[in-house]
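One structure, as structure tokens, below. Some questions next.
Apart from one protein chain that is not included, each protein chain of the complex appears where it belongs.
What follows is chain A.
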Amino acid sequence: MAKAQKPTSNHGGLLPFYEALQLIRQCEERLGQLFADGEVPGFIHLGIGQEAVSVGVMSVLGTQDTIASTHRGHGHALAKGIPLDGFFAELLARADGVCGGRGGSMHVADMRVGMLGANGIVGAGVPIALGSALAHRNRGTGHIAVSFFGDGALAEGVLHESFNMAALWKLPVLFVCEANGWSEFSPSARQIAFDLEAWSAAYGVPCVGVDGNDVVAVAEAAEKAVALVRGGTGPVLLECRTTRVRGHFEGDAQKYRTADEGDARDPIAIAEARLRAQGIAESELAAIADEVRARIDAAVTKARASGPASFAAARADVYTPLVLGEAC
């Protein structure tokens, strides 16, 4: 292999995207391995194939913009800027985890970077994002809230309530549907009766559809959508058509899937093709992948060195100690 060489140009902004895609992909591949090795307790849902949605949308958000995520939320958390050490320590259920090892994959959150939490309940993050948008507006922060949900969540009642309420109140919220075609173990086509764009139009919410596997396309569409939301005209729906490469959860035998789903359009391969067209050297791409791998290695090493989550600390955090008494 040619010696890796750090790139000297960011190739029109594409290199930071590529690095972010690599970070999410490699983190999740590592998590898959750690899970198989028994180092990650519980169960995890990987978003391999969907990374461009997180990277593209987050590229147009600031730290104080807020996001409410899903059970498939690693990419959202990482793209929003959750520290890698705290992320891996959380997934490995350690005391140094960003949530003290009490949340794990399905509840990873970091309020400091506006990540209001992954969520174990399908669709439950949608009204949380709505409320966050209400807080942004009432407190005059100028920030927006973003609600990520999958196409499976389109069948949840709160999603319909939230679209109505957000449109009614013209709240600064961006709805992002990560349409991977699956509602857990069933094709969404067998679960959802309506066409997303027509449905959204019924609420008066503009819908922008985009190839969710092309990070540049997502970023451009998100930029337009977010500009509308920041402009105060109300919510926008960004439909990102994407691919769930893995099962619903790690260990899912996926007997419900067939080989004829067509080629997954890999977001990393698409980004690499764009970079190659711009003349990037293979060694530069390799350097990025290597650097990301080294960061992950270091974070996993640190996580393994962290102590187990504390039962006493957990028990003491059911309610707020009254001396604090302050909201986050």
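Rule of thumb we're sticking to: a contact is a pair of C-beta atoms (placed from the backbone, for glycine too) under 8 Å apart; a residue touches a chain by one contact, two chains touch by 3 or more; residues count from 1.
FYI, contacts and distances are computed from a predicted model.
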What is the missing chain called in its UniProt entry, if the choices are "sn-glycerol-3-phosphate import ATP-binding protein UgpC", "Putative nitrate reductase", "Pyruvate dehydrogenase complex E1 component subunit beta" or "Osmoprotectant uptake system permease"?
"Pyruvate dehydrogenase complex E1 component subunit beta"
Touching the absent chain when the full complex is considered, from A:22, A:59, A:132 or A:213
A:132
Options A:47, A:75, A:97 or A:234, residue touching the unrepresented chain
A:97
Chain A, residues in touch with the chain not shown (by the definition above)
66, 68, 97-103, 107, 109-112, 116-117, 119-121, 124, 126-136, 138-139, 141, 145, 157-158, 161-162, 164-165, 168, 313-314, 317-320, 322, 324-328
